[in-house]
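What follows is a single structure, and I will ask about it in a moment.
In this view, the complex is presented without one of its protein chains, the others remaining in place.
Up next is subunit A:
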């Protein structure tokens, strides 16, 4: 929808993006200072996560038995070796947080990719063919939507068995219906447009109509949803980890770190606070970025 299907000639739907499109997008995106800040923080997180073994001062599971529950550097009793202190069995908090960023971003990336691909395929089929196929797919998605998301993910993990991979699978299933509904709504809106009819008359096959003619014009809301559910996936994975159903304890995943250090909240605040802050900052940055994306990509919400 970004390249203005109503203004452009019919062939524009399958043509490569206009040269000025990226600059126009950046113009609208950079108008929003929150979005740019979110993008910067997110980029920083990705770099830190990719370079985790180089950036982190210690191994995430290295235990320093002489420095249990060391406070952060700026507090009394802090140790210069451990910038953010150590946890109950002497592991460096900073290193664990840095390695945890890897897990969180990996979860978000995998979940969003699978949910996007499967959701777009199902939504395209449902919206394009209609009829009983549409009814079946949409009713199944309605059933999934009827359950509170965390609850369904929890039960799925309970059935599949706890673990990082199963948690990702469960979150994918839970986030799926949103993509299917978005794609279906957009496809139904585009299907009756003139450019689709002309492509059909010109002899385009079903697959070509679906993927080459219609799909590129439905991408804007999907990209926004992908960005926003990225943070959702991280949050749910952290919640599952916190409940002991996601990544299992030695893994430096943020939710799991929160859960295993919950009992120290009164004696050693840093063990609990930093993983929580890490989740907060990541999710906030991604949400701000997603809002900026929506403002830039969605013509209906564009502010003058």
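Assume contacts are C-beta pairs under 8 Å (C-beta built on N, C-alpha and C of every residue); 3 or more make two chains touch, one makes a residue touch a chain; residues count from 1.
Quick note on the criterion: contacts and distances are computed from a predicted model.
Participant: Can you pick, from "ABC-type polar-amino-acid transporter", "ATP synthase subunit c", "Dipeptide transport system permease protein DppB" or "Glycine/betaine-binding protein", the UniProt name of the chain not shown?
Facilitator: Missing chain, UniProt protein name: "Dipeptide transport system permease protein DppB".
Participant: Which listed residue (A:150, A:185 or A:281) would be found touching the missing chain in the intact complex?
Facilitator: Residue touching the absent chain, from the options given: A:150.
Participant: Out of A:245, A:271 or A:286, point to the residue that touches the absent chain in the complete complex.
Facilitator: Selected residue, touching the omitted chain: A:245.
Participant: Just the residue numbers, please: which parts of subunit A touch the chain that's not shown?
Facilitator: On the subunit A side, contact with the omitted chain comes from 146-152, 154-155, 158-159, 239, 242-245, 262.
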